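Every protein chain of the complex appears in place save one, which is left out.
As written, the chains take the letters A and B, and residue 1 is the first residue of each chain.
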Amino acid sequence: MSTQSYQVIGTRPIRHDGVDKVTGRALYGADIQMAGLLHGAILRSPHAHARIRSINTSKAEALAGVKAVVTAADFPPTGDRIVDLGEGETPLSYIRGNILASGKVLYRGHAVAAVAATSPHIAAEAASLIEVEYEPLPCVLTAPEAMRPGAPLLHEDLKTKEFGQQTDRVSNIAEHFRHSLGDLEKGFAEADIVLEREFHTATVHQGYIEPHNATALWNNDGRLLIWCSTQGAFVVRDTTACILDLPVSQVKVTPMEIGGGFGGKIPVYLEPVAALLSKKTGRPVKIVMSRKEVFEGTGPTPGSFIRIKIGAKRDGRFTAAQADLAYEAGAYPGAMVGAGAMTVFAAYDIPNVTIDGYDVVVNKPSTAAYRAPGATNAAFATETVVDEIAEHLGLDPLDLRLKNAAKEGTRRADGLKYRRIGCVEVLEAMKAHPHYRAPLEGANRGRGVAIGYWFNAGLPSSCTISVNADGSVTLVEGSTDIGGTRTSVAMQAAEVLGIPAGSVHPVVVDTDSVGFTAVTGGSRTTFATGWAAYEAAQDVLRQMKERAAKLWGLEPSAVRFEGGHFRASGHEISFAELAARLAETGGPVVGRATVNPRGVGGSFAGCIVDVEVDPETGKTSILRFTSIQDAGRAIHPSYVEGQMQGGSVQGIGWALNEEYFMGPDGEMRNSSLLDYRMPTALDLPMIDTQIVEVPNPGHPFGVRGVGEANIVPPPAAIANAIYRAVGVRMRRLPMSPPNLMQELWKKS
Amino acid sequence: MQKKMHVTATINGEVQEFLCEPRQSLLECLRDILHLTGTKEGCNDGNCGSCTVLMDGRLVTSCLVLGPEASGAEIVTVEGLARGRELHPLQKAFLEQAALQCGVCTPGFLVAAKALLDREPQPSEQRIRWWLANNLCRCTGYDKIVRAVQQAAAELAATQGGMNRL
Partner (left out) sequence: MARVFIPSLLRSFTGGSAEVEANGATVRELIEDLEARYPGIRQRLLEGSHLRPNISVAVDGEVSPLGLLETVSPTSEVHFLAAIKGGMAPSMGSLSPSSAP
């Protein structure tokens, strides 16, 4: 496959939705206008933990322009049950509870009530007139605090689960699991050096620029219509239907253009609320979050406490490794600790491993996925310990990693064995990169490296392709396009059909108009929806061969398709020519496919970073940055590079500045984009990229998916670079000026 | 409900009249009243740059300007960059360099970059980064945005009369 030459794959066409996005014509969720539109606003809890004694909405209802007020009491009266809405099985009460609190509020920013009014200003004013009487309760904000016996409990009925078994321990630990491989004690006994270190990482937000939004119209025919910004229209449909106790077919979700998601736009927050308001008013209702609501009321990624212990022989060979991972789920169970456990030692072949994971609820917003969720925290810990081992043993940090690198056949502690992976190839590309050997001179400067892994996802995707008489095709898909996937999907169809990428017109449609398609997430869209497009294109070819055969009076099996032409002995017709003759050979051709693919291929990414630390202020500047990642096959290299650059920079922000500054009362003190400091253009150099291609044998074109692994290594690489620059080991994220100064003062 | 005010402003070269409440921002007026939804809201407090427009040649974050303040002003939004069917060189360069992923920050970057190139046809990389520092992009890491601005600058310099076009 790697020797095959492609016509479309690997080229860099202009994206199909590009012109609309540079002219301002593309319609995002907040851009919806419609006759009779009302505007919603949400009242949120000022307490991190409190019992709701009463809610009085009468003053709000009396304000001119207010059309409706809703609370959790407006949800249908169906009892609690376990549901699976694409996020694992969860009590319905948790899902509803996060959308509108009932009984208790569990974090500051927890939605309590909502208003619909004739303007956003009136709605906001009315929300502030709702009177809620709270009984404040003590709160817990970090995993170690929440795990302590006697800690205030968020859910009085939450019992720790241990591999399917409900224990009778009531606590904030929702789940504990363990992976183990080999004999840990024996492994550590064999080691010449054993290092054990503890790490803390702060809660950070995905930081997409477009706030969440939703517009709902409970139509007079009883159908609920929704327009919103989401990574998965079907997840919104299924979740909203479940919460409102409707059959899924009664809900139609139209995904608008989406202004970034990174995992944070998978959960549903606003849609059921807008729906309830529309039901009460008979009018469409639009709700758009403010930036403060995005920070306080949506899911950031978990803060964590991690303990790592690694043993190695003098020659560098790892003999044993142990990890304890305690991740903060926020208000409801479901931290990304399972993924943390699967990735914490994923880059290495280690014979004896034990990993313990704890999913811990705390009084912070219910966490959501963030680009390789759980993996960045874990790699920060592992990769800095690996760096320290290299230093102690006097080994080159990349040589040490290569010596222990995971390969095809390596068994991870969670039990799974790798198929073909590109860990070694990425490490070798790092070693060979001119950046790694370039001189780095000057005081307080240092270079660091690290590697990270993300396993990627498969999941269902659907696609149809209709052939137009002019030789172009229309491709209908259900994957919202966050970063150019219309094009990376269309290119795979174009490759099969032997036509230019520009002759495929991709459209992303509503849930009535395409088969079920899972979320744009898990780096799965180019892999899985691309695969659906590949299959649908094959279906088109099969039908077109029949048409050619009909024209020539042959059996379809006698027709070949090569180089964009249908051929049989003595006959030849191009795709476009045949497309023009469909009417006379039997009518339209529509290819279709649904896939639920296996063969998902994980991706490794590494980075090399040079930093300079200002020892007076503790500020770290990035001087040079190189990101190297295994794409399997880069369908559109520009957008692969774009993923690598974007993920790297999110990793840099996570490393150096970003954090929820929480007061002891659970209030986020920096809930604006001024104070939650994401990297700007001025904070960064160019981000160099090198795409490694170790084709995934599980995909027709070798695609792995590149959206995530790139965010994993930067915090560790930067920590390692800081150590070489100023001699302190940073074990707390972010490595912000105050945190770094503290370490520098300790050292001196 | 507050009493509405009558505002006349030139928007993308056309004189427009509209009624707005005194508390409505220019961003709200553009989006909700004039239906120019190309200008985006990311924060509503001046810190993301998605709502950037030109007001009498100056860059402003339109969420921090009140609608009535636009009275008599000349406003340029992303919708005003292309000339008819012809894209502005910055728009072309953003497409060619793949300088957008989700695209929600793009209108703000395009307007900000235009303001820069209007003033300084050949900015250095550092100058571009400085100038665009009020515009947040969470998707791209800025690399391709900076390159797109460099490409547009080069193209404008190469094109005869390029500067007049801007």
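Basically, contacts are C-beta pairs under 8 Å (C-beta built on N, C-alpha and C of every residue); 3 or more make two chains touch, one makes a residue touch a chain.
For clarity, every value in this text was computed on a predicted model and none was experimentally measured.
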Study note, to complete from the structure: For the full complex, contacts between the hidden chain and the displayed ones involve A
Check your understanding: Any idea which of A:Glu125, A:Glu145 or A:Glu162 touches the chain not displayed?
Key -> A:Glu162
Check your understanding: Which is it among A:Pro284, A:Gly311 or A:Gly334 that touches the chain not included here?
Key -> A:Gly334
Practice item. With the full complex in mind, choose from A:Pro284, A:Gly316, A:Gly591 or A:Gly646 the residue touching the hidden chain. Key: A:Gly646
Review point. Among A:Ala72, A:Ile173, A:Leu276 or A:Ala368, which residue is in contact with the omitted chain in the full complex?
Key: A:Ala368
Point to revise | Residue among A:Ser119, A:Ser180 or A:Asn219 that touches the chain left out of view | key: A:Ser180
Revision key, fill the gap. The listed residue (A:Pro272, A:Gly422 or A:Pro460) that touches the chain absent from the view is A:Pro460
Practice item. Considering the whole complex rather than only what is displayed, give the residues of chain A touching the chain that is not shown. Key: 82, 84-90, 161-165, 175, 177-181, 206, 231, 261-263, 266, 333-336, 338-339, 342, 354, 357, 359, 367-374, 414-419, 454-460, 479, 481-485, 518-526, 596, 598-600, 643, 646-647, 707-708
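In this text, only the chains that are shown with their structure count from here on.
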Exercise for review: With chain centres taken as the means of their Cα atoms, state the distance from chain A to chain B in Å.
Suggested key: 29
Practice item. Under the touch definition given earlier, write down the residues of chain A that touch chain B in their complex. Key: 12, 14-15, 17-19, 21-28, 30-31, 33, 64-65, 119-122, 206-211, 257-262, 288, 290-291, 482-484, 638-639, 641-643, 645-650, 672-674, 678-682, 684, 686-687
Exercise for review: Name, in rising order, each residue of chain B that touches chain A in their complex.
Suggested key: 1, 21, 23-24, 28, 31-32, 35-48, 50, 77-79, 81-82, 87, 91, 94-98, 100-107, 110, 125, 128-130, 132-147
